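One chain of protein is taken out of this complex; the other chains stay put.
The block that comes next holds chain A.
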Amino acid sequence: MNHAITLTVNGVVREVTVPGRRLLSDCLRHDLGLTGTHVGCEHGVCGACTVLLDGEPVRSCLTFAVTVDGHEITTVEGLASGGGLSPVQRAFSECHGLQCGFCTPGFLCTVTAFLRENPAPDHEEVVEAISGNLCRCTGYQNIVKAVHRAAEIQAEEAG
């Protein structure tokens, strides 16, 4: 059975009809064409599919699209604002925090939400914050660096 749902994705109201079993990750990627959200395991472990649901990070591969009817979603495509990259996006590039880039959208969403909660984290807090996301390329060292750098950029811009 199909369901008509309305999502606000990256600030844009989107109406879509999906079967009840449609995963949010598939809905975003295949129904709405927002392929920046990636699927690495489809069992909620790797974190590549992380998006922000009403500002909070969730695994879109463990979420049915129909359950988020009426909610706001931010994907990696919605992180940049005003034509420029967000501080987190800039920091990942500056610090070489990505290689193949497949896990990156999940990290970017996770870190964006984390720095909103904790704008000046210490090392342990950063490692803890990203410890639900798998990366097979970078060894995480430059991702950790990028999170600190993003915090720094945000502070500079706020100051």
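Assume contacts are C-beta pairs under 8 Å (C-beta built on N, C-alpha and C of every residue); 3 or more make two chains touch, one makes a residue touch a chain; residues count from 1.
The criterion applied here is as follows: contacts and distances are computed from a predicted model.
*Asks:* The chain that is not shown, which UniProt protein name from "Phosphonate C-P lyase system protein PhnK", "NADH-quinone oxidoreductase subunit L", "Branched-chain amino acid ABC transporter permease" or "Dehydrogenase" does it carry?
*Replies:* Answer from the UniProt record of the missing subunit chain: "Dehydrogenase".
*Asks:* In the complete assembly, which of A:Ala4, A:Leu85 or A:Ala120 touches the absent chain?
*Replies:* A:Leu85
*Asks:* Decide which residue listed in A:Asn2, A:Thr17, A:Asn118 or A:Ser131 touches the omitted chain of the complex.
*Replies:* Going through A:Asn2, A:Thr17, A:Asn118 or A:Ser131 one by one, A:Ser131 is the residue touching the chain not shown.
*Asks:* For the chain that got dropped from the picture, name the residues of chain A it touches.
*Replies:* 19, 21-22, 29-30, 33-43, 45-46, 48, 75-77, 79-80, 85, 89, 92-94, 96, 98-105, 108, 127-128, 130-144
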